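Note that this complex is displayed minus one protein chain, with the remaining chains in position.
Right after this comes subunit A.
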Amino acid sequence: MRRSPADTAQSARKISRRALFLGGSQLAFMGILGLRMRYMQVDQADEFRLLAEENRVKFRLLPPARGLIYDRNGAVIAENEQTFRIVIRKEDASELDQVLVELERLIGLPLEEQERVRAELKKAGPSAPVTIADRLSWEAFSSVSANGPALPGVTPEVGLSRHYPLHDDFAHLVGYVGPVSDYDLSKMDNIDPLYRIPKFQIGKSGAESRLEDVLRGKAGSLRVEQNAYGRIIRELDRHEGEPGVNLQLTLDNNMQNFTQARLAGESASAVIMDVETGDILAAGSTPAFDPNLFVRGISSVAYNELLENDHRPLPSKSVQGAYPPGSTFKMVTALAALEAGVVTPEDTVRCMGYTEIGGRRFHCWKRAGHGNVNMVGSLRHSCDVYYYEMAQRAGIENIAEMGRKLGLGLRYDLPLPGINSGLMPDKQWKLENRGAEWVVGDSLNAAIGQGFVLATPMQLAVMTARLATNREILPRMIKSIDGVEQNILGGAPLGLNENMLRSVRQGMFEVINSNRGTAFSARIEDDTTKMAGKTGTAQVRSAVVNNNNVPWIERDHALFVAFAPYNAPRYAVSVVVEHGGGGSSVAAPIARDLMLYALHGAVPPLAAYPSSQRGTIRERFKAMPLRDLDGDESTRGRA
């Protein structure tokens, strides 16, 4: 390797030239790198900063706590309970397989649930949470929380879920909530962003549904900084939402519980109302169901059972059930005739057991006839023939007008779904809906609450309250919203002639308190709480037969309406027992029990009952499935 100096010098020169060229190229490339750096970090800096911010900061909605629902005495009807669940978001679910295996080990997440999570993640948006497991036990929840590092992307969340501590009692009034569905969303014009939260609870029926906007509250927001694994590093800021507004209902939870218990076993409904304010103290409907089942998502088996039950547990019969009012309608006919001036209370009508019109016989329920009856007597005996006569004298228009004046055929503004407006027919109605002329036979049927006439238990209670007060009472179910007392609706004088009204009330009094009255067995012994009322037996089929020999579904409906105390009315009550048989034997005793409970604010004392009935009554109360109430009676006084 000896080289001549010339060679060495030539080699060194060549290397230097090439080295210079290399150095130049390298510098040029570094220049490109520098320019690129400048372009990204200076020219495009804002854009990348924005992307960096999006990377880091996540926006979350904070669901507000739903407003609570109380009864008139402050007992909780609907509350929120803490639930523990774990969720995952698509953008954080890069290691889903590992996570699911780990969760199977930790909390025994079943395979079909794992498949559901996979399927839901496929459909979900990148930052929408998908629930992996809901309603976890505290143990399972804390083991998931403790193993956070092994579960990238899994977020433990403490949520609130609706709970109805009184179970069945308010199912038909307060209703229930359930996870928001596509169907719910399709009905809305303006979708609250909260509804985009999967499984967000929305009112599905009853007051929960009608007052959804009040109860829901406003969403809060939370900005968090998180790392690439979706773990929250810290909260940047938090805007608490507004919790939903609390509601207080006019309902009394003890009264409601007693009502449900008293109606248990029947397909029945009852309404108890304050005659002064229109406050509904209880509105029973049996059979009922546990709304908590719907909150959790009811199984199709259980739901089908509810649907197929011939006693129809799902509808609120107090407002959704429209029945022929039967003889409880006779006060309307009587007042219509009195107001029209076609009869006086003292005028008598001779009942032969039937009336013949155009060759067709209209029978009285008592085939033998009542003989001469005046207004009071006609109510006491519930004589049909008297009212056939009144119908012919007053005409359907007067009767329909009086019916509407007393609250029939009207739709009340109550926070309940599917309210039935009943039916108070007149000539025009028949022409429009049946395409036929009104005939006098229609009037005769209407006069005794049959034919086309339909009324709900709620309407019958309103009618009774109006008869008791001569004022335009309207039902009220919401006592206060957010502590603000709601206006009492209506209450204006009806303007009925007090003297005429008095004779009708007298008739109602004798129904119960005269030993010849149809509901004498349902009398109250206590002189200060005497009850006035009217029985009704609504025919389901055209032919009158012995109710004991026909299938349940073909038996007559038993009805009863009443108010008490007779001298200073406080409460009105209506009872409908579907296919219960006679109003006097089935509905009246129920109405009496409810009325006494309302008047006493507790299970009625036996002293209020006729001594011969006390044994039976005691046994009945003992057997009633009443909720275990607190021992201290005084705390449950009327508000």
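Assorted remarks:
The definition used in the following text is that contacts are C-beta pairs under 8 Å (C-beta built on N, C-alpha and C of every residue); 3 or more make two chains touch, one makes a residue touch a chain; residues count from 1.
By definition in this document, contacts and distances are computed from a predicted model.
The listed choices are "Sigma-70 family RNA polymerase sigma factor", "Peptide ABC transporter permease", "dihydrouracil dehydrogenase (NAD(+))" or "Peptidoglycan glycosyltransferase MrdB"; the UniProt protein name belonging to the chain that is not shown reads "Peptidoglycan glycosyltransferase MrdB".
Screening A:P5, A:G74 or A:G358 against the full complex identifies A:P5 as the residue touching the chain left out. Contact between subunit A and the unshown chain involves residues 1-5, 7-12, 14-16, 18-20, 22-23, 26-27, 29-30, 33-34, 36-38, 40-42, 44-45, 47-49, 51-52, 55-56, 91, 94, 225-229, 233.
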